[in-house]
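Excluded from the complex is one protein chain; the other protein chains are retained at their positions.
Think of it as A and B in the order they're written, each chain with its own count starting at 1.
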Amino acid sequence: MTKIDFMQGNTACAEGALAAGCRFFGGYPITPSTEVAEHMAAKLPKLGGVFIQMEDEIAGIAAVIGASWTGVRAMTATSGPGFSLMMENLGFAVMTETPCVVVNIQRGGPSTGQPTMSAQGDMLQCRFGSHGDYSIIALSPASVQEMYELTVKAFNLADRFRIPVFLMADEIIGHMRERIEIPDTIPAGERKLLEKDTLPYHAGKDLVPGFPQFGKGYGVHVTGLTHDERGYPCTTSPSVHEELVKRLVAKVESARHEIADFRVTNPGAEIIFITYGSPARTVEQLIHDHPDANIGHLRLRMVWPFCENALGEFPDARVFLVPEQNLGQIAREIERHTSVPVVPLPKLGGALHTPAELKAAMEAWR
Amino acid sequence: MRHEVRFSGFGGQGIILSAVILGRAAVMYDGNYAVQTQVYGPEARGGASMSAVIIDDQPILYPKVTNPDIFVIMSQEGFEKYGVQAGEHAVMILDSSLVQSRPQCRCTEIPATREAKQTLGRDIVANIIMLGALVRTTGVVGEVAIEKAILDSVPKGTENLNLKAMKLGFELAEKENVT
Partner (left out) sequence: MTYTDWLREDRLPHIYCAGCGNGTIINCTLNAVDHMGWKKEDTVFVSGIGCSSRAPGYISTDSLHTTHGRALAFATGIKMANPGLHVVIFTGDGDLAAIGGNHFIHACRRNIDLTVICMNNQIYGMTGGQGSPTTPVGALSTTTPYGSREPTFDLCQLASAAGANFVSRWTSYHVKELTRAIHTGLQIPGFSFIEAAVQCPTNYGRRNKFRQVMDQVEYFKTHAILQQKAERLKAEGKSVPENSIVIGDFIRRDRPAMGVKR
């Protein structure tokens, strides 16, 4: 039996994390993500978990990575300025293949910007913000229900691929309250442990090595330096570095069609909206209000890795309209993969695109 | 049946809690859908506060209030900022002890803050009086639903006070709407 509740998005995120077995939260309060931390602070001690408010976001993600090596599911939550501070250690998590979940309730930037207003300006930062080449997974919820479901999913993907997985929400979804159905069972995930007598960074066919959890006698060395399959620093061999970085990227990118997560409405339409996060709600309203207009909608629940095959779901597409609360970050990515015109519909300042605005944008392509 | 309800007053009156309770009543006890949003600002207590609830028997897609049909206004500044543009078909419940202006639309005047102080001895429950008056006036959620949602949401030990406030709101609205 599912349980109906009326819940804030940030609370639903925390509840999803707890349901997924998250038992460590390290972070630093920042608007508009703070309710995630507050809910974890209230709930984790009662579940035998650990909540720790660190001295800054750099320390928050560091503590999460440290905790993850003890085998616990661990997460942090933040927003723009804190997200920027985390970048170096997120690269460390990528390089050391540390599973963790990072929630970003996006607000207006750059800098301190609009702390209480919605934005989607960190979509490229989550993909490329740390130095060097790498790949990650980013999910983007469009409802309180998805704040819960996609947080659960983030933990499963983090464990499977041994990477940081980002829940890239926006202030609108994080702060609104709405109806949620809390399922009594959730999809299970597992962090596959390293088999004994296997080199710790030796990966099989799935390109993901087994996890040599601390305290289990593996005696593993974990370093952010370029390392060989033993985990030992090996910083001047071009081939060791190239092989390692290519595997870190390939383990995610080669699975992108299998793990793709998107929703298609009216695949036969010619005018197609592509959304993620709260602008999806405006497009859904538009389609609802104009049932005969044959508007297509591709809603990305997973934004990174970008699954270009999703565009092929609309064989008759004449245009892709991309409303985002930024100046066209994902529109730019879509453009790389299609010869169909891609039109960014940027909106800054914190307000959600209105149905009237999107209708006007659409009419230009009739 | 989409209804858009906008609450406004000053920080500290429980404007946001009122909206949360209303949304909760709709979802948990009427089996409807609701979305509650609010204006988050850096203002400390005392500034104009606004929160909105959309209630529908269908899933709510666009989550922002565009054309509210119900207003609950608890301060003059709140009226000027969020209530003055109420359309002629709207309904406004206003706290007549704090709001001097009157709208063009149908208006139910509830002296909630005065009544809370004088009748119940606690001005903190003025927002619950307003909730009661809102529900009796508009039927936007059921009266059993709002009672349960209030009980879910108020601090332990204050249940009776809050239920009294709610019922007082029912009565004041009844009186006002008859005359």
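In this text, contacts are C-beta pairs under 8 Å (C-beta built on N, C-alpha and C of every residue); 3 or more make two chains touch, one makes a residue touch a chain.
All figures in this text were calculated on a predicted structure; none of them were measured in a lab.
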* Structure fact -> Only these shown chains touch the missing one, namely A
* To do: Using the touch definition up top, pick the residue from A:4, A:42, A:193 or A:225 that touches the left-out chain.
  => A:225
* Structure fact -> Across A:62, A:77 or A:165, the one contacting the chain not displayed is A:62
* Structure fact -> Out of A:202, A:216 or A:337, the sole contact with the unshown chain comes from A:216
* To do: Return the single residue from A:6, A:92 or A:161 that touches the missing chain.
  => A:92
* Taking the full complex into account, what residues of subunit A touch the chain not shown? -> 23-24, 26, 50, 52, 54-56, 58-60, 62-72, 74, 88-89, 92, 212, 214-225, 230, 232-233
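Note that only the chains that are shown with their structure count from here on.
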* Structure fact -> Taking each chain's mean CA coordinate, subunit A and subunit B are separated, in whole Å, by 37
* To do: Using the touch rule from the top, collect the residues of subunit A that touch subunit B in their complex.
  => 4-6, 31-32, 115-116, 171-172, 175-179, 278, 281-282, 284-285, 288, 351-352, 354-355
* Over in the complex, which subunit B residues touch subunit A? Could you list them? => 20, 23-24, 27-28, 33-38, 40-42, 60-64, 66
